[in-house]
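With one protein chain withheld, the remaining protein chains of the complex are depicted in position.
What follows is chain A.
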Amino acid sequence: MNSAILVNLARFILLLAAQVLIFNNMNFLGYINPYPYLLFIILYPVNGNKYGLLLSSFLLGIILDMFCNSGGVHAASCLALAYYRPYIFKFSFGLSYEYQTVRLNDILTPERFSFILFSVVLHHFSLFLLEVFRLNFLWEIILKTILSTVFTIIICIIIIYIIKPSKR
């Protein structure tokens, strides 16, 4: 139990640092940034404390908002992802996901991919919608969501492969 908290804490700090130091400065094609920090929410233990998830994802978002000068957009979209995570689990892995031990950081199966895809799309769409906050930029929001989603998923999968526990 203690080691799980430590692992999550380490993930929280490392992903936040990586996001601020590296990924926020990518600006691919001028405006596309990946947001792999949401791996923290994706990789949070399935049977872990849900209050802890909600509070920690709020904290994660609000700290990132301070760095990005963006008010509360990251916090709001992180919360949305944390809250709807069980539903996405149910959708991707079937109803009995809680009884199986779902391991996300493992070989990529269609279920795992669909889970990551839906999580990232949900997070990014709410993020860009709140960040732009003007409906006359709707096409730009959708375009940005699609491009950033592709970028984020690629980087998420790379990170999952890198930090995958070696012995299984």
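The rule is short, and it goes like this: a contact is a pair of C-beta atoms (placed from the backbone, for glycine too) under 8 Å apart; a residue touches a chain by one contact, two chains touch by 3 or more; residues count from 1.
The working rule: contacts and distances are computed from a predicted model.
Between the names "FAD-dependent oxidoreductase", "Cell shape-determining protein MreC", "Multisubunit sodium/proton antiporter, MrpC subunit" or "(2Fe-2S)-binding protein", the one given in UniProt for the chain missing from this structure view is "Cell shape-determining protein MreC". Checked against the hidden chain, the listed residues A:21, A:138 or A:154 yield one contact partner: A:21. Of the options A:14, A:46, A:117 or A:132, the residue whose C-beta touches the omitted chain is A:132. Listed residues A:15, A:76, A:116 or A:160: the one in touch with the omitted chain is A:76.
Listed for chain A, the residues touching the missing chain in the whole complex are 20-21, 24, 27, 30-33, 50-51, 54-55, 58, 61-62, 65-73, 75-76, 79-80, 83, 130-134, 137, 140.
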